[in-house]
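For reference, the structure discussed in these notes is given below.
Subset of chains shown; positions unchanged.
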């Protein structure tokens, strides 16, 4: 299940039933969990002097799509899924079931909870903290330098269930609290309270997430009332119970 | 004209004079029209369980540049041209002469007319509808989820000759009518009338496109009065006649 054109270091530790695609490179300091699939044209465990000798650990059942680059020194839980051409640099730690969309760019030294989902072309600056069940929609940018360029990097924090809609920018050090929603194309320059909708540039409070309605008139938030696709069964069961 | 390092499925149906670049993969369910050129490091006909057994059909005279990924189950007319690292997912149908710039990301299930042109790094959400002669400029994002995350996806519609300038976001379900112009970095949250210029976040009506002037004082819109590069001769002849 290793394509004959793939270049796999004999030092890499591959679990059972790992598939490696054509023209893909697996470097030395790499652990890939069983049942994982790495697509074509990838470079996995890319060496960096910023994390010498540190392992890249990818959990079980991962799907990494073509043309992706993962640096050495980061750690991922089980069932990681990526789109194409994803980059993840060194010393990021992520929980189970992280999803990173096509062209996603995670700059390293990030702390990422479980069940985080990023759609296409998200930029996550060094030192960002993402809680659990966070959503980042296409072209979201999370920054870390308040007076660019400077030597003071302060990542943003998105707490559990926080949602950042398409093309929004979150400025350095900003905290988006639990269950909040940042509207598309906003610029968030101060903390956002829990369960609050903000929008605009700079972002202002628009309403409570409790005011958001789906077309059928039911509440859109907390989104886990109605959106369950792909989450673990026990998690979904708890949500159903909570909101019934 | 197939590079010796390319991996071409014997099931793929390649027309005459098709060129396949180095390190490129052509999967089973693929039809490529005569005279087409596929660059290096591409993956064409990427299999997906969302369109099992469905063909990827690329018309005649296509140019697909390096590192691009096309899923099975989409159909393109003749003379498709792409930049580098383009992604197109399953079940998109596009007319002749589609141009997709470098890093373009078309998420699938889209309906695209003829002579549509996208510049670099455009994101087109699932279910988007683009008419004929539509332009999307760099970093445009077309979205489809009004209350993210939800199960209700409603793509945007850009009608014939519509133009979306750089970095603008069009929100789900919005219709940009014939010949309208959305200004750079706008957020469009409601329908745009024909031949109207909108801008800002949220986008407001700025003027009629008839008010836009080129530096020589002539009318900038309808843009087909003066911009003809690369369109078919008979189309250009009709435009010249219409506006003379």
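Should a chain be cited, it is by its letter among A and B, assigned in written order, with residues numbered from 1 in that chain.
To be clear about the criterion, contacts are C-beta pairs under 8 Å (C-beta built on N, C-alpha and C of every residue); 3 or more make two chains touch, one makes a residue touch a chain.
Predicted, not measured: the structure shown is a model, and the values here were computed from it.
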Subunit number of the complete homomer, 2 shown here: 3
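The rule we apply is simple: only the chains that are shown with their structure count from here on.
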Subunit A partner contacts - residues on subunit B that touch it in the complex: 5, 7, 23, 25, 41, 43, 46, 67, 69, 85, 87, 103, 105, 107, 121, 123, 125, 139, 141, 143, 145, 147-152, 167, 169, 171, 185, 187, 201
Interfacial residue positions of subunit A with respect to subunit B in the complex: 5, 22-23, 39-41, 66-67, 83-85, 102-103, 117, 120-121, 135, 137-139, 163, 165-167, 181, 184-185, 200-201, 212, 214-215, 220-221, 223, 226-227, 229
